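Quick notes on the structure that follows.
One protein chain is absent from this view; the other protein chains keep their places.
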């Protein structure tokens, strides 16, 4: 039992942090980047590829680095810390994760190789309009004629979809065959991009007889695999949220120390410093749960990962709501502005939560399992 | 629309407050009273009878005063304010309320007359061991042979039951006939008295072929009427809780002003004064809801009263939990002791809540009605 | 004690409800009820409709268009507007500068400004907050220096809500730097077309352009545009902010928002946890509304009841809580915040994240909730 990073993990953190600092030295840089097309920094993306960060989760055979969940979590935390708009979670962790889990050896070598090198952007299209966190969305239907598959329907939101070169699409198979996963070229779909509430990009993607290639063997029901990759993405999203919250607690603390009102700094007001203490408590609890969930992945048991995703999802939703709201309140008006990172961080937490599953969703799932165990075992 | 007391109501409040001040000038007096038999002040009870307080809810024909819900609420608030252990809510409001609603003219004249004059103590036996706030408890069964009714079973807790001369018992009628209400002489039952968590008294009452007289016409299903009287009792219990909370907020405020720590009075600490402000907010919200629910009774619609009882029950449960806990916390250790009124007030709020219906119960009932209305109309 | 409205008040309420739901254009009210942004023209049209009926500025003296209503009637007017989705009369005009001019202004100022203020022919902006002052208003640094009959103003205001629409701005400026800071403040009315006035937008986290910075560079203001006496600004500001807090709890609008949400997200109402959240919020809103009624019933002679801080505090908390519920019911659709109207996601769901983020301001602006707790603990509890 060990909650500390080893030297290599520390070095990875420093390297990623250093690289991100060149691109997002201050919030203004992030603000400029999201205001322009494509909504993230392609040069930075290239440097992440060079550092091996884009290929981190994938095996060396597929052009990746073969690192573990802790390393990917470190990257996500650092991205969250500076509110980096790069679609790492959507493209590498989620869409890339689906390819790595389900693709044929050829597909993996091709798609993951190009993803790792920064040539190819993927996005997972797995949510129906109005849908809510299911591995069996009904917005896109797959049809087959001979060997040729086509897709019809709409997926929305497709996070990172605006700039994606290819979509990894979750679709209903014909004749009650369950859920299939397909690769579709962006040119075969109609992509309507938009900015989300945190100014990162997503898209509504419409398929209209779009030519599609099954990932791996055609026609199998892959709902369980899709669910597992979503759970992994949730846990990595929690890492990213942790980075956001750490920045918010730090910024709030600094603000209370430096900002003067009524002739004194704000940390003179005990009602405010006690609330900062409560923010810290929430941060530490979230941190513990994020580390635990991330380590759970290594065990390789999909059920354990599903539970861990719900547990960390609930904790991070609660902590994120608390910290995100209090960070704004303790700052006051300045944090309502797009110029200042704290409020935008709250927007980012909001997007992560509603994208990956909110507190109510996770709590309902955990409630269903309450009598599966006598008490919850941490280790 | 008017939320103010008229002159007579003001005078009633002053009179009751004055009388209670003679008996419970300080918490030590209350403490002595509950430590001795019968757990309340019989002399005070007699003076309440003389003032007409015991007969307040009942018609003049039945030996009462014929006052309205606002007046009864005033009395309950004042009792709560000093944590008076007298069984007014149990005996007069609840048991007396059942007799007034269901009794024959002769029963009413007899029982309510003696109740009003202080000669007779009643208690409502309407809860089965382990039961939860239903008008159809199954702990006591009624049997009839010719005209002679008998009861078998157990009711617990019977609040105020330890000293009761007679029980007003809710029992299951034979042959699926629903819920009947009976009067049973205490001598016909086995009464095992005990102190509740706030040191007022209740009892476990066992009926074993106990001779019973139906209230009013025999054999009718009275579950609806029983429910309505319970709802009235809940609303009066909320008035009593309001009195407790008012005292707790006042005591806490005074303590913060006078108690010194680290060389200064506690109101120097903003974290504490802000929490006192939040207590005040909860108090005012509860106050508003209590007034509203009390006034709703006058409309005479049992459905409206049922909803009002749930609404005020939920609000007072929440406010009571908040205020009762914060009052102890802001005082510190002293409020943990039985010598000091604040913690005992929290115990009293706890007893009122679990006796009459806790937040979860009321919230569940209100949840069931959520789509009965577009929005909640206050007036 | 009695719950029912008197026949007079019931008739009054019916009249308000009838007017608001039949005379204020449906499209404007739908915009409000669905949580979309109003245009300047819609706000103006709505206020003119009200003003034509004498319903825009009931708080003012009757000679300037006010109504001789009871506090309860004012409350009913306010609630019915919110319930019907009628935009409230622009606060800067109706609740702030109007009453100030009526109370402290010269006869000339009254004649010149009050009718156009009621009808929104002049759109007023508020120039109080400054970047380094925040809740500590008295530390303001914008100066006005005498030059002949005029004042010359230099400095910067911020958080000027809807300043981009403003014709005039009422400002607090420092006219005397020698005295105690509260005593050196005066109120000036400034035509925003005057050379040297510049309005710069502040982008908020919800992407909206709702507030602004207003910069003053050697802005020349005629002397007859000072309200009251030089140095009286602090007194006037306190008068104005006292008015602002009355009826500040957006109970009716929040009730309306929750009712709408029950309809739009009806399928999720089968989830018992969602039902419980709705039921809890409905109950809290009822308690707040009843508290507002109690405050109304007790407020004596126009002085705000001290418990009005309770209304502001809890009112904004509940407003925020309903916006959180909406966000959670929207789920992934909430991501489509800035998608265009062709989006396959429902409009209400797309608006939830910006609304949630925008409403974080509710507990900051207009006297933060910390200030309200301070008022309660000091003024009411004597701590």
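We call the chains A, B and C, going by the order they appear; numbering starts again at 1 in every chain.
We adopt the following convention: a contact is a pair of C-beta atoms (placed from the backbone, for glycine too) under 8 Å apart; a residue touches a chain by one contact, two chains touch by 3 or more.
What you see is a predicted model, and the numbers here were worked out from it, not measured in a lab.
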item	value
Among shown chains, those touching the left-out chain	A, B, C
Touch with the omitted chain, as defined above, among C:10, C:38, C:138 or C:276	C:276
Touch with the omitted chain, as defined above, among A:289, A:336 or A:356	A:289
For subunit C, residues in touch with the removed chain	272-273, 276
Residues of subunit A in contact with the chain not shown	1-6, 9, 70, 253, 256-257, 267, 273-274, 276-278, 280-281, 284-289, 291-292, 294-296, 298-299, 311, 314-315, 363-364, 366-371, 374-376, 378-379
For subunit B, residues in touch with the removed chain	127, 129-133, 154, 156-157, 159, 192, 194-197, 199, 202, 204, 260-263, 269, 271-272, 321, 325, 328-329, 332-333, 335-339, 343-344, 346-347, 350-351, 354-355, 358-361, 363-364
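Here is the rule we use: only the chains that are shown with their structure count from here on.
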item	value
Chain with minimal offset from the mean of all protein Cα atoms	C
Per Cα centroids, the chain farthest from subunit A	B
Approximate Å spacing (C-alpha centroids) for the pair subunit A, subunit B	53
Cα-centroid distance, subunit B relative to subunit C, in whole angstrom	43
Where subunit A and subunit C are represented by their mean Cα positions, the distance between them in whole Å	38
Where subunit C touches two or more other chains, by residue	370, 373
Touching two or more other chains - residues of subunit B	273-274
